[in-house]
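A protein chain is absent from this complex, but the other protein chains hold their places.
Going by the order they are written in, the chains are A and B; count residues from 1 in each one.
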Amino acid sequence: MNEVLRIDSVTKRFGGLVAVDRFDGYVKQGELLGLIGPNGAGKTTLFNVITGMYAPDEGRIFFFGKDISGFKPHEITRFGIARTFQNIRLFSDMSVLENVMVSQHLKLRNWLWFFKCIAKTPDSIRMERHMREEALKLLKRVGLENFANEKASSLPYGLQRKLEIARALSTNPRMLLLDEPAAGMNPQETFELMGFIKQIREDFKLTIMIIEHDMKVIMGICERIYVMDYGKLIAEGNPEQIQSNPLVIKAYLGEEVLL
Amino acid sequence: MEKSLSNSLKFILTLALIVVIGFLLFLANKRASEYVILILNLMAINMIFAVSLTLINGITGIFSLGHAGFIAIGAYVSTLLTLPVAQKEMTFLIKPLIYPFNQIQMPFLPATLIAGLVAAGFGYVVAAPSLRLIGDYLAIATLGLGETIRIIANNAWSITNGALGLKAIPPYTNIYWSWGWAFVTVLVIASLVKSSYGRALKAIREDPIAAKAMGINVFSHQVVSFVLGSFFAGVGGALWAHLITTIDPKSFAFSKTFEILIMAVLGGLGSISGAIIGASIYTVGLEFLRVLESPFKIWFINFPGIPGMRMVVLSIMLIVLMLFWQRGIMGRDELTWDLIYKLFTKSARRRGVVDE
Partner (left out) sequence: MSLAGFFQHLVNALSLGGIYALIAIGYTMVYGILRLINFAHGDVFTYGIYFAFYAVVLFLMPWWVAFVFSIFATAFLGAFIERIAYRPLRNAPRISALITAIGVSFFLENFAIVAFGGRAKSFNPQTGIYPTSFLNMINIGGVRIPVLTFITIGIVIAALVLLIWIVYRTKIGMAMRAISKDIPTTKLMGVNADRVVSFTFMLGSGLAAIGGILWAMKYPQVYPYTGMIPGLKAFIAAVVGGIGSIQGAMVGGFILGISEIMIVAFVPSLAGYRDAFAYAILLFVLLVKPTGILGVEVSEKV
């Protein structure tokens, strides 16, 4: 078994609230892992801990065997974990193309580039062209090339979600974390999204972890699912196992989610 | 699709524009009155201030209110380096000037460069702690630091000559220095903004959290932007000191930052060409507003000049600007050849001159 990510007894508290409570888990190479649970279960917080937005209060996280807990978000992105956000966070005043090009910035590894960029040396111009080409390639890949020069905020909601994924892909990740990518999409868009996620996993050789409230998505594409409630891992298994797990049904009781 | 101009044409146009401006300045330097030359110098220096503030506030989104402090550092450092030794002895009566300043005198260019570097160094020292703060806290901390620099200037008699200030500064600043430096400032900052770093800085302004998630080291980018802005503020301070030839701590009060903020906001916070336009309009407009403070006559009644009236009008202008026209002249757009071309063809089409 080739393990990409290991979450080792991670706890995150906000004041008295334990948002993530001794969570244990792992993600295998190439896997499409679902993370579900009722509102406020701590799913997004877990993503935030993995990506370094919050430091865990306890526990550790390993990425390809390397302890990444305590690293800064930008460092973790450079290690190869990219993400999207539950409430879309695009650079709204910048163009669609620029949004994706921003993620190419991490290619400029040292500050020598800073002076090269000011002086517009030949290799900085080459680099700029390369970034633009890469970004355009990605936009084509997600079908946004016709919007390249539009403002990101002018895109319809569904396309904004896609742009966020393109932007994450542009950091050249090995693992992708998607936080409710189908939120706000109509059934048709959701259906396309499912195919799209599977496709990018193949094309970019990704390992994907996905939070989603739309059970069609989760049951349709995930090979394995973690269920969280009150910060704790309460169930694990493939879609069939999860659908028949009484604990899961209990956690969701009162919520209008059909399993 | 909109037709746009080719790169080489744009390059030629830009070059032509620079040559034309250069020639006009050359003419002005030869023919214009001392007053006009003074205004032209001030205009260039204000451009340096406004563009460097735009880099920090408008592009990177760090709401800094400490610009006057870095201008002060540039002004004092450069003056201490260019003032003749004998003049220093005559000036520093209360406490003698410390070594090594009391023994050196150097030409303008190295003095200006050192002034910028010292300001940048201070910027670095200041940025590291204050950038840990966000939003309003940062604004207050930078305001406090700017004021602190001024208070230190007021008290460190053996360096700044305290409240008496420095006088008889050699009037080195001329059209070539001021416009030359303005050119360099705009070139460097625009070139930076039009690179991957510029995109990163704007991304930080738009959403620092998303910027982090895209692998950008937000903190170090903010520091670099702040330091570069401080460098040019220091350079501008040096030019300013050698233009007005006397400086004292009061010259660097918060109102200096306020003026620069007006220029940047007027031009459109976040646009370099906006800052340039804003600085030009402000400099010239301020001169026209002088009318308000000079004695005037309605019919046969003479009114005395009203000191302070200019600032009253300016502050009302800023408030009105913020209430009704937040975007300023350029918003966050840049005045590019493409934009001019687009505007031109659009208005031409509206008049039916160009048909497609």
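Heads up, the rule we're going with is that a contact is a pair of C-beta atoms (placed from the backbone, for glycine too) under 8 Å apart; a residue touches a chain by one contact, two chains touch by 3 or more.
Please read these numbers as outputs of a predicted model, since none were measured by experiment.
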Contact with the hidden chain (one of B:Pro96, B:Pro110, B:Pro129 or B:Pro171): B:Pro129
Which residue of B:Leu166, B:Met214, B:Leu314 or B:Leu335 touches the chain not shown here: B:Leu314
Chain B residues touching the omitted chain (full complex): 63, 129-130, 132-133, 135-137, 139-141, 143-145, 147-148, 151-152, 154-155, 209, 255, 258, 261, 265, 269, 306-309, 311-312, 314-316, 318-319, 322-323, 326
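Criterion: only the chains that are shown with their structure count from here on.
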Complex interface listing, chain B residues touching chain A: 188, 191-192, 195-197, 199-200, 202-203, 206-207, 209-218, 224, 332
List of chain A residues in touch with chain B within their complex: 51, 53, 72-74, 77-78, 82-83, 85, 89-94, 98, 101-106, 108, 111, 113-114, 117-120, 124, 127-128, 131, 167-168, 170-171
